[in-house]
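All protein chains but one are shown in place.
Chain naming follows the written order as A and B, and within any one chain the residues start at number 1.
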Amino acid sequence: MKRKLISAIGVAGMMISLAACGGDNGDSGGKAGADGYAGQTLTVWVMDGSSPDQWQKDVAAAFEKKTKAKVKFEIQQWNGIQQKLTTALSEDNPPDVFEIGNTQTPAYAKTGGLADLADLKSEIGADWTESLNASSIYDGKQYAAPWYFANRVVLYNKKIWAEAGIKDTPRTRDEFYADLKQIGEKTDAEPLYLPGQNWYHFVGLTIGEGAELVKKDGDKYVSNLADPKIAAAMETYKKFQALSKAPKDKDEATPQQGEVFGKGNVGAFIGMGWEAGIAIKANPKIEKETGYFTIPGATADKPEGVFLGGSNLAVAAGSKKQELAKEFLRIALSDKYEGRLAKLNGVIPNKESLQTNLKGNAVAEAAAPAAAGGGTTPLIPEWAAVENAPNPIKTYMTAVLNGKSPAEAAEQVEGEFNKRLAQQQ
Amino acid sequence: MKRSLFGRLWPNVTAVALFIGFVFPVYWMFATAFKPTGDIISEDPVWFPTDVTFEHFERATGVDHFWTYVTNSLIVTLCAVVLALVIALAGSFALARMRFKGRRGFVIGFMLAQMAPWEVMIIAMYMIVRDASMLNSLVPLTVFYMMMILPFTILTLRGFVASVPRDLEEAAMVDGCTRAQAFRKVILPLLAPGLMSTSLFGFITAWNEFPLVLVLNKETEAQTLPLWLSSFQTAFGNDWGATMAASSLFAIPILILFVFLQRRAVSGLTAGAVKG
Partner (left out) sequence: MTVQTERPPSGPVDVVKRDESGPAGAGPRAASRLGALTPYLLLLPACAATVLLLGWPLLKDVLLSFQNLNMAQLIQHVTEWNGIDNYKEVLTGEDFWRVTLRSILFTAVNVVLTMILGALVGLLLARLGKRMRVTLMLGLVLAWAMPVVAATTVYQWLFAQRFGVVNWVLDKLGWHSMADYSWTSSQLSTFFVVTVLIVWQSIPFVAINLYAATTTIPGELYEAAALDGAGGWKSFTTVTLPFLRPFLYATTFLEIIWVFKAFVQVFAINGGGPDRLTEILPVYAYIEGVGNQHYGMGAAIAVLTILILLGLTAYYLRIVLKREEEEAGL
């Protein structure tokens, strides 16, 4: 026993010294030599589920062919991403390129952690859709490149809906509710999986009501949660949430709602089209049972308001491979690969000319009608702090779902909300 | 003799109830891990796993880099504990056996060090390691874990050293040993149980640590098992089979170590603390 322990420690000691040496893998400068960028590796952070494996493989191959350098994709979780990104950007070896949520981009642009991409914009970004590019611009400068945009749809289990005897997908909020009720009565399935803190969906509902989350008070932004329109949005959320057995104090990623849906006992959930991929990964049989439809609004002619989520690609200001990073962006955002991502995931590409890729895509067709009425959270640097856990909007939602009136809940979180909006930068 | 029957009975009944109370969470973890999903999410709990499945374990170990986490955790924990024991042994010998100026100050100093709330100093530690260009390495983790357990180890070992009769040491020196030899040949063997029981605390602390590694090591190659367990739990939160399988795997090494060392461990773990 003793001898074994000692030898284990010996090995351990050796491995430590090896690990200590493994840190720097020759990132000497970012200039292309005679042999292109051979021997270099570009690190790219992408969010979990946002780009399919095949897409990553193809882009990596094209990138290697053009530059002789390798690319390493590292998958990140949304949960805690700001804390991780902030520290990473302060390090010697930050991720060279990273995906960053559109609502978080202004705050990071302000920190100086993002490289200026003005030249790239004039080179490949002349026809980027202006509204989608808005979040990447701060103080008149281009700090990121728009990558993809998407809004939530309803993903439903066709088998369960058929079992409940429902033929058509709903066209109004009331029909939707009635259908879900019917599923609850006629099948053993949970009609809807809607955790209490799917706050992106809630933001969509507030956009549908024409409400703003913050308002200006002098030169400061303050909470606008007490607005009756916000309360109306929350009442809608609450009504539907009551149909779900999902926890009232968790968001859609804990657990991943796609995982839950994949078990095959959930009628529907509200999510990104690509979340079907998570379900299919967990249970391949669910693929042919999964369908999509636009989140129905109050009336048949106007779909529900949606949050236009999206991601930009940014280059770390501290990256020593600026040129190589831009090479990567040229490839990843090229019409070929940008178009393919749109096609594979059913997301809105950064150029209108690429929207042809969405033809026949079930997800995109379900998402498109609502996109026109979509919106975002306020695109101000102050906003990022609001999204840090514990997000006061999530707290507000759980409070209402647990029985507080929207007005009471708004008052409860107002202090925290305002504190974060006023947080010293 | 009613009373004496009752008098004999109640301690045993209480003991059984307590035993169940303490063991049940551990049992339930293992039981859930081996049950098929259908039995886990059933309206009435299935108390004993009847058809055993390993699918949850497969899922838990199937995560990318699982074995990297295992190796890293083992390396960091073992190195931290051994380092702490060596350093602490020297210090505790001085504190227990020698008279010198400032001894009291050292004891109080280590007691204060023992109170350090490490979790709140994370960002300071992060900045130090970052500015030393030591991120994504196991070395800072090892030395910080060593430091987290060092004060407790010194204070506890001090009690054990003090409990070794002075006569033995003197006798050895009479027989011609130097003080160092006497220490190695006489005191060290007697201290073995003390060393083992003290190391248990270190094992648990280092094995469990998670806020620091989360901030310091972003590269999976340098991450440890607690991160694996917590990320697993976030993603598969309601997949209790897989989560419990992961928890079981995480707990097993420590459980084995404890049960194996328990007899030595329980006798006098506080000896040092009480003394200090």
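Rule of thumb we're sticking to: a residue touches a chain if its C-beta (ideal position, glycine included) is under 8 Å from a C-beta of that chain, and two chains touch if they have at least 3 such contacts.
Keep in mind that what you see is a predicted model, and the values were worked out from it rather than measured.
Only one of the listed residues, A:Gln40, A:Thr67 or A:Gln82, touches the absent chain: A:Gln82. Shown as candidates are B:Val70, B:Ala94 or B:Met134; the residue that touches the absent chain is B:Ala94. Shown as candidates are B:Asp51, B:Asp64 or B:Glu119; the residue that touches the absent chain is B:Glu119. One of B:Phe6, B:Phe19 or B:Phe54 touches the chain omitted from the figure, and that residue is B:Phe19.
Within the complete assembly, residues 11-12, 14-15, 18-23, 25-26, 28-29, 32, 40-42, 44-45, 87-88, 90-91, 93-95, 98-100, 103-104, 106-125, 127-128, 143-144, 146-147, 150-151, 154, 159-160, 162-165, 167-168, 170-171, 173-174, 176, 178-179, 190, 193-194, 204, 207-208, 210-211, 215, 226, 229-230, 233, 238, 240, 243-244, 246-248, 250-251, 254-255, 257-259, 262, 265-271, 273-276 of subunit B touch the chain that is not shown.
Seen across the whole complex, the unshown chain contacts subunit A at 82-83, 86-87, 89-90, 107-108, 110-113, 245, 247-249, 318, 384-385, 388-390, 395, 398-399, 402, 412-413, 416, 420, 423-425.
Here is the rule we go by: only the chains that are shown with their structure count from here on.
Annotation: 39 Å between the Cα-based centres of subunit A and subunit B. Contact residues of subunit B toward subunit A in the complex are 71, 74-75, 78-79, 82, 126, 130, 133-139, 142, 215, 218, 220-222, 231, 234-239. Residues of subunit A that touch subunit B in their complex: 5, 8-9, 12-13, 15-16, 19-20, 22-23, 74, 77, 79, 84, 87-88, 90-92, 250, 253-256, 259-260.
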